[in-house]
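Okay, here's the structure, questions in a sec.
Left out: one protein chain. Kept in place: all the others.
The first chain written gets the first letter, and so on, giving A and B; residue counts start at 1 in each chain.
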Amino acid sequence: MALFAKKFFLVVMLLLIGGLIRAPWEKKLNGELSAAGLLSNPPGESLREQMGQSATLAALGGLRSLVSIYMTLHAHDAWQMTDWETVERDYHIITTLQPRDVDSWIKGAWHLWANASANVQLNESLPPALREKMRQEYVDKGIVFLQQGIRNNPQAAKPWEELGFVYREKKHDYCAAAEAYRQAYARPHASAYLVRFVGYMLAQCPGHEREAYDYLRALYDEGAIHRRLPSVIVSLKQLEEKLDIPLIQRIPDVHPDILRQERAKKREQKLPGGIRIQ
Amino acid sequence: MASDSSEQVRDQTKRVEPLVKSPPIFSAQRVWVLMASTFTQLVRMKTFYFLAIFALLVIAASNLNLLYTPVQQLKVIRETSLGAMSIFSWLFAITATAVLIPRDLEDRTLYTILCKPVPRLEYLVGKLLGVLAVIGVALALMCGLFTVILHFQETSIIASEMHHMAQNPRFTEEDRITEAAMIAAYGPDLNLLYGVLAVFLKSAVLAAVAMLVSTFASSSLFTIIITFVVFLIGHFHKMATDFWVVEQQGGWITRMIGKVMILVIPDFQIFNISDSISSGQVVGLATMVEMSGLAALYLGLFTIASWFVFSDKEF
Partner (left out) sequence: MSVPAVEVHNLTKVFSLSLQRDYLVAVKNISFTVGAGEIYGLIGPNGSGKSTTMKVILGLMKPTRGSTSIFGVDSRDVRSRHQVGFLPENPYFYKHLSGWETLQFYGKLCGLKKSVLKDRCAELLAMVDLEDAAKRRLSGYSKGMLQRIGLAQAIIQRPQLVILDEPTAGVDPAGSRKIRDLIMQLKQDGVAVILCSHQLEQVQEVCDRVAIMQKGEMLREGALDDLIAVEDEVELVVKNLPAALQEQIEQLVKDDEKAQLVRVGHPRTTLERLFLSETEAGTKASKTEGEV
């Protein structure tokens, strides 16, 4: 027994000396990995409480991805049961476990601003005013969720794009939508169409008509695809009217609606008598 | 039948020369033989049947339809595969290492091996390398399998996305190229290999810990439990360091015990980069070299400690 204790002590001493040798190396590597976004901080106390012991252990053991897949499945079930509180909590866990997973931020937010908000609006057991209040609350929650995603992934274009969409479709706040699209387009790997979306939103943002006109006109003058797109032409035409732009400075294009009508007429002339295109 | 005396016996008999003159004190060939034997032993225990389960898991993951975006679909395959690889290699590292030495002892195979000119260090290194070889080969096979599945999924997802985008005039050629590149970033790549390497390194350190415990332990079950506890504690390194070292929490005795544990127990969290890699984070070669070096240091330390205990263990 004494021999065992002696051996045990000596082994601990050996490992202790080894630990002292490796400690600075480990600290350096830890710093490098954290800086490169390869190591995440351990889950905080509140998150550990929400996840439960086994999921916490799995997450600590380097199985964050698996835990997050499990939570996604769990949230999927909750979504089908329209259990929005669970969906919200699950996505909070998923994004805390994998804060750099942009898609999870977007999907979590989508559940809130699109699904939950639409679902409470349909809940006829609630008075209409309360339904509208709750709808707005879920949209706002979705926005907050996306903003958190943006803070965690400052270089990602998609959360900004999604935010622009929510402001446009759910809040009808075109000024905020324009800014969100502008931010999205400024980031790497942003979709090319976002450059035009900024203009469309500005065109609907009160007091920014001139800015919108200059912006879209600059795009139009650039040529390429912008000149051919009906949305660009329609927006410019509306702004020309609104801002009372001199005729000489207006774009020469025919309004796409007129073009469409003319094309329909031509086709009708070719048809046998009496047949009209609806 | 007995002869008159030993002197007479020697006179009557012919002396047969031994087949080996003088074996070296340390022989890489003997280590190789022990490693190969351990490898065969574990393979013939039908270890690789796990691969079939793994294949089913990856196929299931690639067909999981949860309204995923194209990138998410690939990410789920990457995450499930790397997760399954991790679980397999950890469980295997602990259990296989825990049963090997007690089993040799129980079957008295250990006697016959140690009665040959085999230093005990060679025996330990051979056994450990055998376990690592099985983990390495299994991980390589799993990696190959899921790379193929990931590649096919990536190709089919890109083709489908490009087809849909081509039908929508809103998307330019540039959009399509960007989208394809973003999806391709989650296909098979070198980073994924680094992720698998990190899983291997973590399992290797875990096996070395299990070996040290098994040199002390009286049963495989004890080894498995203790190693698992060490494995768990090894994941609280950062939290423990913050608590006891940075924030100086707790009484001095608690702090001392905490500090000793931090220094003695390996930091397993440091190898947990496969999670981030499966989510698309990029890792450099230099980092992987450094991580491998750290794992080698751990292996060396724990093997020496195991040898220290095992060298004069009595059987």
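Convention: a residue touches a chain if its C-beta (ideal position, glycine included) is under 8 Å from a C-beta of that chain, and two chains touch if they have at least 3 such contacts.
Since we're looking at a predicted model, the values are computed, not measured.
Across the entire complex, the residue among B:Ile77, B:Ala93 or B:Ile113 in touch with the chain not shown is B:Ile113.
Residues touching the missing chain, restricted to subunit B, are 1-7, 9-10, 13-20, 22-25, 27, 29-30, 33-34, 37, 40-41, 44-45, 107-109, 111-119, 312, 314-315 (touch as defined at the top).
Everything below uses one rule, namely that only the chains that are shown with their structure count from here on.
Averaged C-alpha coordinates put the centre of subunit A at 38 Å from the centre of subunit B.
Remark: subunit A residues 4, 7-8, 10-12, 14-16, 18-23, 25-26, 29-30, 32-33, 36-42, 57, 60-66, 68-69, 72-73, 76, 98, 100-101, 103, 107, 189-193, 225, 229 touch subunit B in the complex. Touching subunit A in their complex are the following residues of subunit B: 61, 66-69, 71-72, 75-76, 78-80, 82-83, 86-87, 90, 169-172, 174-175, 178-179, 181-182, 202, 212, 216, 231-232, 235-236, 238-239, 260, 262-264, 267-284, 287, 290-291, 293-294, 297-298, 301-302, 304-305, 308-309.
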